[in-house]
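Handing you this structure, nothing more for now.
What you see is the complex with one protein chain gone and the rest in place.
Chain nomenclature is as follows: A, B and C, assigned in order of appearance, with residue numbering initiated at 1 for each chain independently.
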Amino acid sequence: MSTGIVSDPEVPAAVVAADERRAERTDRMVGLVQRQGALAVLIVVVLVATASFPNFRSFDNAGTILIAAAPPALIALGMTFVIITGGIDLSVGSLYVLGGVVSAYASQWGLIPAFLVPLAVCGVIGVLNGLLIAYTRMAPFIVTLAALLGARGLMRALSDEGSTTYLVRSDTFRSFGTGSFLGIGYPVWLVAAVFVLGMVLLSRTRFGHAVYAVGGSEDAASLMGIAVRRTKVWVYVMSGLLAGLAGAINAAKLGSGVTVLGTGMELDAIAAVVIGGTLLTGGAGTIAGTIAGVLLLGVIQNMINQVGNVPSSYQQVISGAFLAVVVVAQTYLVRLRRVT
Amino acid sequence: AKSEDSDTPAAGGSNPSAGAQVVQSAAPGAKSCTLEQFGGTKIDLKTAKVGFSQSEKEANPFRIAETKSIKDEAAKLGIPSANLQTTNANSQFNKQISDVEQMIDSGVQLLVIAPLNSDGWDSVFAKASAKKIPIITIDRKINATSCKDYLTFIGSDFEEQGKRAADKMAAALGNKGSVAILLGAPGNNVTTLRTKGFKDQIAKVAPEIKITFEQTGQFSREEGQKVSEQLLQSNSDINGIYAENDEMALGATVALKTAGKKKGDVKIVSIDGTKGAVQGIVDGWIYSVIESNPRFGPLAFETATKFFNGEPIAEDIIISDREYDQSNAKTDINSAY
Amino acid sequence: MTTEAATATRPAIDLARVRAWLPKYGVYVAIGVLVLYNVLFTPNFLTWSNLRIQLIQVAPIVIVALGMALVIGTEGIDLSVGSVMALAAALIPLYLGYGVVAAILVSLVAGVVVGLVNGTLVARVGLQPIVATLALFVGGRGLALVISDGQLKDVRNDDLIYLGSGDFLGIPMLVWIAALLVLVVAFVVRRTVFGRRLLAIGGNRPATELAGVPVKRVLITVYVLCSVLASIAGLLAVARIQSSDASAVGLLIELSAITAVVVGGTPLTGGKVRVLGTVAGALLMQLVVATMIKHNLQPSTTEMVQAVIILIAVYVARERKSR
């Protein structure tokens, strides 16, 4: 009567198990290379640079690379969370500049406001991004694109169309930006600490797992009882906060709220995150990879400078080609993993 | 490849000595700086490691001429090219900061910087002054203490350029009319100063000239043209356009032509002194151009040599910029860049 | 039916109808509102010469946005369009010596090549479009600068300048070209095999592949088309400003183009392309900027207003959760 196929209960357990275990091992190996591919490339590049450029291996140079990488690293950290949820945040570049300007302005009231005010301002814009994306189902790309424009407009409005550069008034804040501990700048220590927090948050808390779940499958996550909208709002808030913090750190370092900082910061951050092995489709990614991605971009830039005389146009060609190579390599690794 | 100009010999740069920078006589009593005061050590430029940090892509005549002048002069002095490290920040300020810091790490003994921005150099100064590396900033000034944070500034007085442009405009319009300003990139110090100088001077010498329109043309020809087109539609009675660089002026010229205006209907005054703009004067579309001379190489290295020889160096070395108008455009066009 | 009943039901019906209608035609309403405002408060707005200027200025964005709309229809995105414009611009003066046709051909070839690279990376290598085109976004402009030696070059070829600023039957050539391209793209999307396949790919790529549609070929063609359109925009930009400046041409145009497409009602999720909406989206953003400039407002205000308008337009036009 039943159509159920009654099969031998302990079918080929041994065969399957052995096969599966082998498959899992390969899986994990390839997975490791794929996840840490950026790290592998980074190591190779550093070795090459060390061998070719005598100045590259100096301690000072390492410090310079690190301190230059500090603000972009923070932005990339926020972007990692956003991208893991399957979103994207184009507003970070503008928030970074805005954060720097308000931080410099607020430094007249001391060190603490110099940090808190930019966090508050950029956090609020992050909240707006998050609310619009989570509750109106508008595409993150377009919401944050609008925020990019809006935040830049706000920054210009606050700085007399960009012509007023507020100087940092707090000496403690300024020395935070330029001072160092054990030969490594304070900002680098701060960023390192934030990254450790970020790693713990992403891999060891419920929130972190909710972030992965939302990116992995939004509908499933919601049916499994994850507060999808709240999670989304939070990642954009984090991204905003981190961009504001990056702006503050940079203001401390530069001693002023510079208004002409480069556009395109958001694309750099996305590139770093993607090179670090985080999938733009969401649901997978690591912070360690992002660190490697940020440093990789920094080291490449440093190498180009070490050559000494590369015209500016060639620098871009090299960066573009490099980006393509890394991303293509990354994709083949992922594919290898899927097929085996 | 074959360009339109392939048949004609390459223009520009043919006469290296043409258009060299001339220093204005220093104001008496101005602050100066010696090697001793600065606390540096004497070095021989010929064997020294020199770093040059360019701010923007060498994509407009000013930057091209500036970088070329530095490189040419270094070669002329016999500095081996391996000892001259150059970087370009591609308009990204943070990149310029780390470029310079990296050059400091790599042991340069003299820095020539064309800063992208006047503020924000704290971390660089902290690093450079620890190693007592003299910094010469060219074309834009840095807001800091000379002889401590940096050695000296060589360049034009942007505010003064704005004032001179205002004088020209006043003369062109006979002290009355309405004028539009094509602003440079927002937030840029050059924009700020050229605007301030122009407005102050207009208010002083020709209060009957009204500034009715101010929009940014981003220092680019295309934007300059677009904005001018809009301007000419809504303010058809405009008499003069003050463009804060030549590129925007050239954009405005195209806009005037397409709007059916005739030569001289709208007086254009601009700043920079590129060949294209001076040609514009010759052709009758541009009224006058105030020069901003980018050939910093000779003056920068001369200053450095003097400094290492122990001579006092002035806080600001302001060059005297020329100006072009109908009277001299044709004859002097070869000294334009 | 009694009058009472009629008045009681009308608001409800109207609201529902408006709600269904707004997403499709909201852009046109917004344009209408903006035009009305300008007619009332901007001097010389309702003149042919003003309209001309607006159309001329919007033409390159429309052309780039057309290509972008096709790419977005396949659920892709192309960040490299600005760099393609720069490449086209850089190549033109180099080959103008052989005549205008040669120069145009060479710049179009550059578009084809970039499109092939993008398309291959997306369709064959399987990269995400945003990453695939990011590489050429960065490298392409660098290449353009290398090619042009970083120099701005004046263009004096009369034929080329005619394309940029000449008139034909009283209407600028630029506008003719843009209008022609709009018609062509609309036709391609609606009437051709290629157009239908493109939409199917955007709707469900694996399914389309299984249906025996040469998905990779279609995708590569889409990226090539997008790049070619961008290179046309690049050469027209050169023709219009009568000079070629690889560092400035098409800067940030990818964002304007994407905005135009999305504001025009094409969803980023693919499967749908609204050609006329795209044109309207570009026109709306152009009018916003023009209004700001004409009223001499500061960049900060312009940017903030743009942000708000984008949000409102996209909010109104957003896909309602249908299932």
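Of note:
The rule we apply is simple: a residue touches a chain if its C-beta (ideal position, glycine included) is under 8 Å from a C-beta of that chain, and two chains touch if they have at least 3 such contacts.
Note that contacts and distances are computed from a predicted model.
The listed choices are "Phosphoribosylformylglycinamidine synthase subunit PurQ", "Sarcosine oxidase subunit delta", "Pyruvate dehydrogenase E1 component alpha subunit" or "Ribose transport system ATP-binding protein"; the UniProt protein name belonging to the chain that is not shown reads "Ribose transport system ATP-binding protein". One chain is not depicted; across the entire complex it touches A, C. Only one of C:R124, C:R156 or C:R191 touches the absent chain when the whole complex is considered: C:R191.
Contact with the chain not shown here comes from a single listed residue; of C:L210, C:L252 or C:L276, that residue is C:L210. In the complete complex, the hidden chain is touched by one of A:Y212, A:W234 or A:F322, namely A:Y212. One chain of the complex is left out; on chain C, the residues touching it are 191-194, 196-197, 199-200, 203-204, 206-214, 271-272, 322-323.
Residues of chain A that touch the chain left out of view are 1-15, 17-20, 23-24, 27, 200, 204-206, 209-210, 212-213, 215-217, 219-227, 283-284, 339-340.
Following the convention adopted for this analysis, only the chains that are shown with their structure count from here on.
When you average the Cα atoms of each chain and compare centres, the chain farthest from chain A turns out to be B.
Spacing of chain A relative to chain B, judged by their CA centroids, is 37 angstrom.
Inter-chain spacing, taken between the CA centroids of chain A and chain C, is 30 Å. Multi-chain contact residues of chain A, defined as those touching 2 or more other chains: 156, 161, 311-313, 315-316. Under the contact definition stated at the top, the residues of chain C that touch 2 or more other chains are 145, 150, 299.
Remark: chain B residues 54, 57-58, 81-82, 84-88, 90-95, 97-99, 101-107, 116-123, 126, 143, 185-189, 191-192 touch chain A in the complex. Remark: chain A residues 88, 132, 136-139, 141-143, 145-150, 152-157, 161, 263, 267, 270-271, 274, 280-281, 311-321, 323-324, 327-328, 331-332, 335 touch chain C in the complex.
Interface residues of chain B, counted against chain C in their complex, comprise 1-4, 6, 57-61, 64, 186, 212-216, 220-223, 225-227, 229-231, 233-236, 247, 250-251, 254, 257-259, 276.
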